[in-house]
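Here the complex is missing a single protein chain, while all its other protein chains stay put.
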Amino acid sequence: MGSPGRSHRRLPQAPDRKTSIQEAALLPISRRQALALGGAALLAGSAGDARAASPQGQLTWAVHVSLAPTWFDPAETPGMITPFMLLYALHDAMVKPMPGQTAAPCLADAWKMAPDGLSYEFTVRKDVTFHNGEPVTAEDVKFSFERYRGTSASVMKERVAAVETPDARTVRFVLKKPWPDFLTFYSSATGAGWIVPKKYIQQVGEEGFKKAPIGAGPYKFVSFTPGVELVFEAFEGYWRKLPSVKRLVLKVIPEESTRLAALKRGEVDIAYSIRGELAEELQRTPGFTLKPVVIQGTFWLYFPEQWDPKSPWHDLRVREAAALAMDYKSINEALTLGYSRVANSIIPDSFEFFWKPPPAVYDPRQAKALLAAAGFRNGFDAGDYYCDASYANLAEAVLNNLQEVGIRVKLRPLERAAFFSAYAEKKLKNIIQAASGAFGNAATRLDAFVMKGGTYAYGHYDDLEALFAEQAVELDQKKRTELLHKIQRLVHERVIYAPIWQLAFINGQGKRVRESALGLIEGHAYSAPYEDVTINTG
Amino acid sequence: MSVTTHPTAVPAPAPIAFWRLKGFPLIPVLILLLIALVAIFADVLAPYDPEIGSLARRFRPPAWQEGGSMAHLLGTDHVGRDVLSRLMYGARVSMIVGLAAVLFAGVLGTFLGIVSGYLGGWVDQVIMRLTDTWLALPGLTFAIFLAAIVGPSELNIIFILGGVYWTRYARVIRSEVLSLKEREFVNLAIVAGCSRRAIMWHHILPNVINSAVVLATLMLGIVIVTEAALSFLGVGVPPPRPAWGLMLADGKKGLMVGYWWLTVLPGLCIMLMVLSANLLGDWLRVKLDPQLRQL
Amino acid sequence: MTAEPLLSLENLSTHYVSQQGSRVVRAVDDVTLSLNAGESLGIVGESGSGKTTLALTILRLLPPAARIVSGRLVFDGEDLRTKSDSEMRRVRGKRIAMVLQDPMASLNPLFSIGDQVGEPIRVHEGASRASAWQRAVGLLKSVRIASPEMRVRQYPHEMSGGMRQRIVGAIGISCGPRLLIADEPTTSLDLTIQAQYLDLLRDLQRRHALTLIFITHNLGIVARMCNRLAVMYAGRVVEQGPVARIFNAPAHPYTQALLGSLPRMSDERERLTAIEGQPPDLASLPPGCAFAARCPMAFARCAAEAPPEFTLGEGRTARCWLAAPATARAPLSAHAVGGEGGAHAEGIGG
Amino acid sequence: MKHYIARRVGYSLLSLLLLSLTIFLFVRVTGDPASLLVEPGASPQDIENVHRQLGLDQPLWVQYWQFIASLAQGDLGQSFYYRTPVLDLYFQRLPNSLLLAAVAMAFSLLIGIPSGIIAAVRVGRMWDSAGKIFALLGLSLPSFWVGLVLILVFTVWLGWLPSSGSGTALHVLMPAFALGWYFAAAHMRLTRSSMLEVLGSEYVKLARLKGLPEALVIGKHAFKNALIPVITLAGINLVVMINVAVVVEMVFAWPGIGRLLYEGISFRDFPVVQGVVVIGGAMIILVNLAIDIVYALIDPRIRLAG
């Protein structure tokens, strides 16, 4: 087993990925914890469930984001989760996260790593076909990998020396040097392992493929109106099982209240992203179900002026006071009905090398005491509080808490794009409320948000830099873990960040749905796998 | 609109005879006065800080409804802030934003309209082409656009709305100046030796003020409603400031859930203010200046 | 003079009443006039003297604030005051026609000439569209419009100003009215065009045996067009009678002054006779003669008591104490009031 | 006349050019679309790549020139987000927008014209005020609020109308009403004022003098003339509606141009924003041009005006 082998820390090998820019919740892609490397690949157990009856009926989703045709193409996976909403229907991957498994064998029914760690060999499942009836072959796998140009494409291509196809069902990835994270990247962090039909694409060209995509997934493409509506139809030749629902319709409804109304009237069966009081309302309404999923998006307060000795935020006690001032439970109850997770870290608890901090504490009295000790008996004017305008509701609640202990701030919600560019360009001051749903592990997260030169780091601590440099070349997984835990502990103790929560993404399910497939795959915000979706026939 | 090119004779605008209040919109004016008073004395009148609430007290209904209490006469919002206090301070924010934006648009548009109409020639061409261009931009979208560039703050919203709507003044004022320019007193002022600046300032401006004022009453409504729409899209007056438009946008989810007071009350305030301003404007329009009928 | 006049007004008064009822404007006050068929009457007065209101009173087309408060209004033997609105509608356009001040603006830009000329025929005689058009062609011909068959199909904007005047004239005579009222028909026109229009009206009068009422502030038009004259001042007819008589020997000082104030082409005088002061406010008329304040010959009685209408013979009347039979002979010569005066302060009126 | 038309066309082209320049510069200062198309923290090379791919690495004037050059060929470029030609997107949405605008206009005129006429003719003070206030209410209430109330009442409570989307005749009712009501006040005002103007005109006086029944005077002579400016305004507003229906389209998930534009702005999808605004602007400029020319043709007074 090789080391992560990072010679250059800045290599974007597992870069942070922002979620879809417009959706309301941050959704991570990575499902890389507990990877079963080299383990005996499990056959998809449910393959035999396929009922003899042909697919029937139709289910409609109210989608909160504007669907883009690039999402039909795994090669363009842009580093956000939203495309997987469509990929799970239209395409299939060699290995992908499935219910109960983070790396389930799909188009590959088996794979193994060479003992020297320098190559991976996959076997393509037998008798699997694309929607047009063509068989899925090793050539398609190679083609798909080489065609892949989405997120982390350069990293993968840099490390993969060659893709060999000794026979129609065997694909071998030859690495330049050992790369233990290869399977993570191939199976879940990127779209490189999602297979597209080589012949068809060469036939119709890239444009043609985008207009009429064909894949090996459980649903066939029927029609698409950009930003409006997408229709799928069951692919009866899907290998895993026969989909139960004949047609899937995804309708874009940007306004949350309207999604709820549509769900209630039965125009749609599943509505994505229903929050706050609307979720409460849905919970109260008989026949409707809330489907919350905790995703890997963490939220926090950041104090960009903590390195400026003249700033109040330079004082650790003030930062601690801010963290203590937040009424985590009430905020969670109010905004996400208590479904979010108060993990007290900027790193999702599912990440590799995650260090579990002590639970977050709400103690306004202590906060006031700390402020007084820092010389702010009557509180202080803390300037601006920047946030992404779509999370102004969270900001308002936090701001309330801060005001209560005497940290007086002025909310400055910025429109999303403006916020992120200002954040990255280090133009923001005072307090920043931000979030990340980026892929990766603890190290990548720290790299971007804590370390010198990190995209979103406004300053650094020398001791942390030293520790981080140390872990970057540490080959021993255990030692590396220790180092990263230590850094995380220091980040926690110094209150470099005041973490808020790990967001719960709440969806609504209507009466006609028996199985929405929401939450089946851990951390996946949307319905998946689609072949598991069923209609209530009773 | 560029269809209002009919040259119409301008009757001498008589000063308003307030003692002859035919059809005077008494109720609307009283409403506007009331709003103004509340706005001025919000600090004294409001029982709570409008920006601070408590999550423990969120979604309290108005006092008369089951679950309501006298502590919060008009209930509380999604972060437990007192709705009555927010409405009172909201009057202030909305009035300031509305009036300032209208003033900004009015001053800019009137100035450009006068300069363009009076000087004519290439100055007129430049200003009118600019106005045409500006008018061809969809107003609300343009505002969103500007908000995305400068970031929303109360001051920015004022400039954005003013910057979007000055064209209406420029158009109307220019066409009025064009007809005023042909009036004999302007020619006589030239004969008397007045400079162009003096003519614009002493002879033209006083005669277009009426129109500008009428236009302002009508614009006030448009500005306030646009501000609400910006809030709906998340780029209006930033929270937690108590602006009516923002309250309405914030409360919109509550509408589906039965928290009617969060939307109905600020909606009512906006409606009353805009309606009153419009009714007053209509009356002024008829009263002051028949030229403005085409607005 | 025939026994039965075509139009006779007896002590007719029309007042404007403000909404609160506090302000009463006596626009037409106690007017008695009669007009025989075929005559042409000029009603002369300054703006605000009530002459237009008088015309609208005859047609009963008054604005909502105006009321006919008293008097009789007999046309062709019928009292128009007692007629219902729909009966009046059948009088307007059919038996009494009127042409307005601005012939250019009197045509509706959206309807063809044929439709507009034929409209009264269709409304009053129930004619079909086709036959109304047929008649319209004839009417256009009678007002000397070339190629009327083509013109009926055209729209007002395709006509020259002169043609539009003629068309308005054609509309006026379309149903063969007995009385034609022309309200300031030439104020907006150039001299040479004005002459054309007056020519046309005179021609129409002659050929259609019309009785004409000319409303104007221009004594010249009356001199040219009319055989009878009524001079209005402050809502009242201060003097009326045959045109030549009045021009030669005006009985009322106002008429005298008016005639004296006109500059004449042939005149050698250095100064004009000016009428001092301003016309009075119709809402607050003095108790006596309305002209008294400006009258060079006024005496005590004039300010105290309004003179009644005195009959002077030859069909003439005058509302002036000087014309009263009991007093001394009224000065009948215009020269009697000349020579004096000058531009004195008009005073700050109203 | 030829000169006049040529001049007006010239001005219109100039305005259009200015518009394209304005919008071009504005979209470019609102932020870098690359920051939204790549994940945060992407390497400078990645951003560079995106820039090169989108042609954003060129100097501004080159970009503008390319934009104008392809515009002249009827090519509005390709959406960054949808990877689809902007023109295709536009024409996909246009029928919806036209439908919405047309029905909204019908609602607007249905409210505006009668209330305007009643206000002008003053049938009764109460009806006058009631109509006027109803028309003004549309202006006074933010359309998203009206939209949500409509959904609440007609979808959630009564279940009569679909909440959102398009497809059937029922779908268009609520968004069209919410949009149309906003414009009703303007149409009411104009109807009222032009009716008043026409009622005071010489030809209406003449119509009365002809002895026409009052219904005919108002219904035929006055109404038809008074309607002309209203129809003109309605023509302009129809185009305006297509472009400003953002809020209504968001609330009702109506797949129209307004939403496309809004999404374009929020995704910094330059080609979409430029394309939609330029087409919209061109439509408005063209309608104005057409109106000016038609007016000049039928109304000789205009040719005398500077």
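We call the chains A, B, C and D, going by the order they appear; numbering starts again at 1 in every chain.
In this text, a residue touches a chain if its C-beta (ideal position, glycine included) is under 8 Å from a C-beta of that chain, and two chains touch if they have at least 3 such contacts.
By definition in this document, contacts and distances are computed from a predicted model.
Taking the options "Hydrogenase expression/formation protein HypE", "Dipeptide ABC transporter ATP-binding protein", "Dihydroorotate dehydrogenase" or "Molybdopterin synthase sulfur carrier subunit" in turn, only "Dipeptide ABC transporter ATP-binding protein" matches the UniProt protein name of the chain that is not displayed. When the full complex is taken into account, the listed residue touching the unshown chain is C:Pro279, out of C:Pro148, C:Pro279 or C:Pro307. The residue touching the chain not shown here, chosen from C:Leu110, C:Ala223 or C:Ala249, is C:Ala223.
When the whole complex is considered, the residue among C:Met88, C:Ile193 or C:Ala324 that touches the unshown chain is C:Ile193. Of the candidate positions C:Leu6, C:Leu258, C:Ala298 or C:Ala323, contact with the hidden chain is made by C:Leu258. The residue from B:His72, B:His203 or B:Lys287 that touches the chain not shown here is B:His203. The chain not shown here touches chain C at positions 46-47, 160-162, 190-196, 199, 217-224, 243-244, 247-248, 257-267, 270-276, 278-279, 294, 342-350. On the side of chain B, the interface with the absent chain consists of residues 10-15, 183-185, 187-195, 198, 202-203, 206-207, using the contact rule stated above.
In this section, only the chains that are shown with their structure count from here on.
With respect to chain B, maximal separation of chain centres occurs for C (centres as means of Cα atoms).
Between A-D and C-D, more contacting C-beta pairs join the chains of A-D. For this pair, chain C with chain D, the centres built from the Cα atoms lie 52 Å apart.
Between the CA-based centres of chain A and chain C the separation comes to 90 Å, rounded to the whole angstrom.
For chain A, the set of residues touching two or more other chains reads 257, 261, 415, 417-418. In chain B, the residues touching two or more other chains are 148-149, 252, 255-256.
All chain pairs that touch, listed by label, are A-B, A-D, B-D, C-D. The residues of chain A lying in touch with chain B in their complex are 256-257, 260-261, 276-278, 280-281, 327, 330-331, 333-334, 389-390, 392-393, 395-397, 399-400, 403-404, 411-415, 417-418.
Per the touch definition, chain B reaches chain A in the complex via residues 51-56, 58-59, 78-80, 147-149, 151-153, 234-235, 238-241, 250, 252-259. Of all residues in chain D, only 201-213, 216, 221, 224-225, 228, 298-300 touch chain C in the complex they form.
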